[in-house]
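Shown here: the complex without one of its protein chains, the others still in place.
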Amino acid sequence: MSGLNSVDTPETAGTEMYGLISELYPICRSITGSGVRETMGILRKHIPLTIHEVPTGTSVFDWTVPKEWNIQDAYVKNSRGEKIIDFRKSNLHVLNYSLPVNKTVSLKELKEHLFTLPEHPDWIPYRTSYYHENWGFCISHNRFLELREDQYEVCIDSTLSEGSLTYGEYTIKGESDEEILISSHSCHPSLCNDNLSGVALAVFLAKLLSKLSLKYSYRFLFIPGTIGSITWLALNEHRVQRIRHGLVFACLGDAGGFTYKKSRWGDAEIDRAAAHAVKHSGKTYEIAEFIPFGYDERQYCSPGINLPVGCIMRTPHGCYPEYHTSADDLEFVRSEYLTESYSLCLAIFNILENNLRYVNQNPKCEPQLGRRGLYATIGGQQDARARELAMLWVLNLSDGEHTLLNIAEQSGLKFETIKDAADALYAQDLLKLYSAGGAEHATL
Amino acid sequence: MSGLNSVDTPETAGTEMYGLISELYPICRSITGSGVRETMGILRKHIPLTIHEVPTGTSVFDWTVPKEWNIQDAYVKNSRGEKIIDFRKSNLHVLNYSLPVNKTVSLKELKEHLFTLPEHPDWIPYRTSYYHENWGFCISHNRFLELREDQYEVCIDSTLSEGSLTYGEYTIKGESDEEILISSHSCHPSLCNDNLSGVALAVFLAKLLSKLSLKYSYRFLFIPGTIGSITWLALNEHRVQRIRHGLVFACLGDAGGFTYKKSRWGDAEIDRAAAHAVKHSGKTYEIAEFIPFGYDERQYCSPGINLPVGCIMRTPHGCYPEYHTSADDLEFVRSEYLTESYSLCLAIFNILENNLRYVNQNPKCEPQLGRRGLYATIGGQQDARARELAMLWVLNLSDGEHTLLNIAEQSGLKFETIKDAADALYAQDLLKLYSAGGAEHATL
Partner (left out) sequence: MSGLNSVDTPETAGTEMYGLISELYPICRSITGSGVRETMGILRKHIPLTIHEVPTGTSVFDWTVPKEWNIQDAYVKNSRGEKIIDFRKSNLHVLNYSLPVNKTVSLKELKEHLFTLPEHPDWIPYRTSYYHENWGFCISHNRFLELREDQYEVCIDSTLSEGSLTYGEYTIKGESDEEILISSHSCHPSLCNDNLSGVALAVFLAKLLSKLSLKYSYRFLFIPGTIGSITWLALNEHRVQRIRHGLVFACLGDAGGFTYKKSRWGDAEIDRAAAHAVKHSGKTYEIAEFIPFGYDERQYCSPGINLPVGCIMRTPHGCYPEYHTSADDLEFVRSEYLTESYSLCLAIFNILENNLRYVNQNPKCEPQLGRRGLYATIGGQQDARARELAMLWVLNLSDGEHTLLNIAEQSGLKFETIKDAADALYAQDLLKLYSAGGAEHATL
């Protein structure tokens, strides 16, 4: 029924997503500031994003929109005037949200403001201090070990002042007002998997969906982590009840298998749809129970919001060593992995769009499929046999209590196989859409 | 309570069932025709079967009773007049429901009508073409490979014309109008396990049950697969609601362990009773979930009928290489396996007949069993101890919510042990039958 039905992943998808990631990679993003604005500007070249600016000081539930942070430059020079740490070489070098500083310090004082990763001595860690005013630099541990007693000129040319929090929003109108929410955090600076991968995936999926005729409306959010989802929820509380299903997109470009982390509900339709798609993806996978930490699903799944929003990832945050380091770079994500993630998300949307509930119009004994040309006349063909079994499952369970996803789950067959069988039976008037009180479809 | 209580499998059961199979084996059965009539005539020597004839063209739900098929002879002769395929040697040689044919054909044309099993080159496959008009022969693959360029005389002396569908039915009246349905397909020609085994088991169990005083009524159906159960259901819709439990008998004479395939309900009393009996049979076993393909449980478990009918087998259809080939012969089934299957079915019926729900008359603390002679005075006897434990289980769970089968399941003890314990307690007035609204017994 949905326009998503026979859509395949475009061949160019991986290249385009990787290209967007490459374009966004050098920008120094944070939870606020011009890096985010520049990022949204680039996304707008692909999808007609609405860009929101929420003023510093706005109350959002228990939180307050923070001051806006911007940075021009930062470095540490030794007494010979050599830049031994240079923001222009990697924006990870600066503790994100660092206060401005410009002074000469001893090695001892400098060290109090340096962050390293001894276990990965070549990598620069990514650190932030959004809500605790501080300044600092992040460097490789090897570089740290080379530092000698000296007077160091420390310069962070940043501002932290009244301004706004910037986020992007794009809604695709479907047949129904009920929405599918896709949320990706876009606040990290030069880190590819976390989360330019999620951002790029959301952009190109939105681009595709916008061309189709869809049952659900789709809302895409490109927001800073935590404060962004809190801000959106606080300002859009009246819209929350429209959200029927949701996914947080994160870490979708690495080589790992798929991970679906369930919503707080645990058995929401999105949970079952995503679990089904992941299980039938042909990749290794993990279905994880909800835990109240991770990405923005923390907020969507807080008890007073309690939306059915899960999180789709490849390797979960914190479970790969490159996480939050300079090694999460353009080598770490790959076009082919992005393509796989794109196909997986399409499969999930396809299930949600087509998870109809039918009623068998010949419920007493099996209908005679052969006379309708639905049975292979020559037995033994594997495909034909699988299709017949799928038809028998659909007929047997189309009692008004089972959706196609339920039938796929119970039969162990792939949703698409069940959907195709239902389409064939429907075309022969052997099925009708279930109707409870006039609704054309209903989902469990 | 039931007359089934202390009935053992008669010593002669295996021999008698095997004898009946031997007698029925040579007959060329199909879903209609004189082979079925002859078969029913033989069964009538054992039980007073009612034989029904349903005319060709009768509408039965979505289906129509087909034309009647009969066959006198069939062969293929080479140009030297030698019969290279001869129906009289094995009725499997003819594609079941073949149209009449009498002509001379080239090897090429002949081959289009030949069916073989390359993976078992010595066996003749069993093939049918009930609803797609065709003719053909089934031969061993080795014979097929010997065929040379020649002119072949092809003769099938069959008729396909107005007539009727024949089936047998036998009902044993019990104390209650509620019925246990036993259905076995009897449409296959010279194949022993599938399903002369099920037919023979049904006949001799019916013979035994007819001599007992029973709680339930028992309805035995000997019908052609698919069209037979559809026909019976269509013509007996008003009787369907009386069926409390049901079993399809199939493939019960081979050497494999027991398989019970659950009804569509999944937790019906028959499902739990059969699972219990199978688990305690001392044989390897499998409890399989319902799937909407297999034997006539497909029809009994269609959503608009939805009877609690499972299927009891040894090795399931399609899971043994001899299935639907000439190797499913009198060597493949054995008297001892038939006897085991008979005992298993008796055990299932025994559970259903005796699955009472009691109420402990001394529910506050344990009653003093010793003073009633229910405790062994000398400890340490294994049997006595097991009996005591069973009594404690029955007392503890006889709260009006648990049947004896529930207690057997929860305790892990055999139903018979629980039943014996309940009888001993009942005899001492420590139990009363549960009564809800005047009913003498109730089952979960």
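In order of appearance the chains are A and B, and numbering begins at 1 in each one.
We adopt the following convention: a contact is a pair of C-beta atoms (placed from the backbone, for glycine too) under 8 Å apart; a residue touches a chain by one contact, two chains touch by 3 or more.
Note that the structure is predicted; figures quoted are calculated from it, not measured.
Trainee: Just one of A:299, A:326, A:396 or A:417 touches the chain that is missing; which is it?
Mentor: Checking the options A:299, A:326, A:396 or A:417, the one contacting the hidden chain is A:299.
Trainee: Touch as defined at the start, partner being the missing chain; which of A:230, A:311, A:391 or A:431 qualifies?
Mentor: Residue touching the chain left out of view: A:230.
Trainee: Of B:15, B:213, B:368 or B:435, which residue touches the hidden chain?
Mentor: Touches the omitted chain: B:368.
Trainee: Any idea which of B:22, B:281, B:343 or B:396 touches the chain not displayed?
Mentor: Result: among the candidates, B:396 touches the missing chain.
Trainee: Pick out the residues on chain B that sit against the missing chain.
Mentor: Residues of chain B in touch with the missing chain: 360, 362-368, 370-371, 377, 389, 392-393, 395-399, 411.
Trainee: For chain A, which residues lie in contact with the unshown chain of the complex?
Mentor: 60-63, 131-132, 226, 229-230, 233-234, 237, 264, 291-293, 298-299, 301-305
One rule holds in what follows: only the chains that are shown with their structure count from here on.
Trainee: For chain A versus chain B, what separation do you get between their C-alpha means, in angstrom?
Mentor: The separation of the two C-alpha centroids amounts to 54 Å.
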